[in-house]
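Of the protein chains in this complex, one is absent; all others appear in place.
Per-chain numbering from 1; labels A and B assigned in written order.
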């Protein structure tokens, strides 16, 4: 049985260390067999990256790449919380927030950047109930994702 | 005891088949006795309808009608998941996202279009904890709703 960590490596990706918490909150909170994960952004080496409005300063392709970076940051947080990502039973919810230009309406294509990667790593268990919407984000980052997973206790 | 399906029929409404999933996600995910429902839009016959900014291209009345269509689409998803809507014990959460014009501030009146219908069908159990806010939406749809219900296992 391949582990999520091995699948991440075979995709040529690297699991980052846990996402920096930039203010007074927790990166995730476990309640029962659910983990509620704080909104994560496309931080790289501890700094916000992928800045600007999607559909204006940031292209759709770059926004999808930013969404993949966010997923890796979330996985870094979960790795620190769980020890082994194989303890994740399924992805329950993903709320994908896109810093879209006023005329941008393809938030779901940005969100696919995130869930395509989750499905590549976790199979069907990586396909959460999802919303993808447009709003403004801290630091002017292009994408932020809040998520929830169910785990083996 | 009248079933939710009978109440829907007596209101002159028709339960649609499950909402089309337009990207890489699940329409809903069950975890324990909670069902987390993906953001649903006012799709009609598989196509996005009720397009435009509420308070500008879309009137309040039409937006409320769109919110009712969204509720029916969510019920279509839950019917496919549960078999019988009477397995729904209560509506826990509704996050009502309105594609509002910059000067539109009556998101709660749009959201009442959704929860008035839920209460008509489910009684007091149809009155969730709710937020109603303004942001941009995929396809430029007028309303999108993410929800959560508690069910009998």
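Worth a mention:
Just so we're on the same page, a contact is a pair of C-beta atoms (placed from the backbone, for glycine too) under 8 Å apart; a residue touches a chain by one contact, two chains touch by 3 or more.
Model, not experiment: these values are computed from the prediction.
Here the missing chain is touched by one residue of B:20, B:46, B:102 or B:123, and it is B:102. Subunit A meets the missing chain through residues 22-29, 31-32, 36-39, 95, 97, 135-140, 144, 146.
With the whole complex as reference, residues 32-34, 90-95, 100, 102, 104-109, 111-112, 115-116, 119, 127-135, 148, 150 of subunit B touch the missing chain.
In this text, only the chains that are shown with their structure count from here on.
Centre-to-centre separation between subunit A and subunit B, using Cα means, comes to 25 Å.
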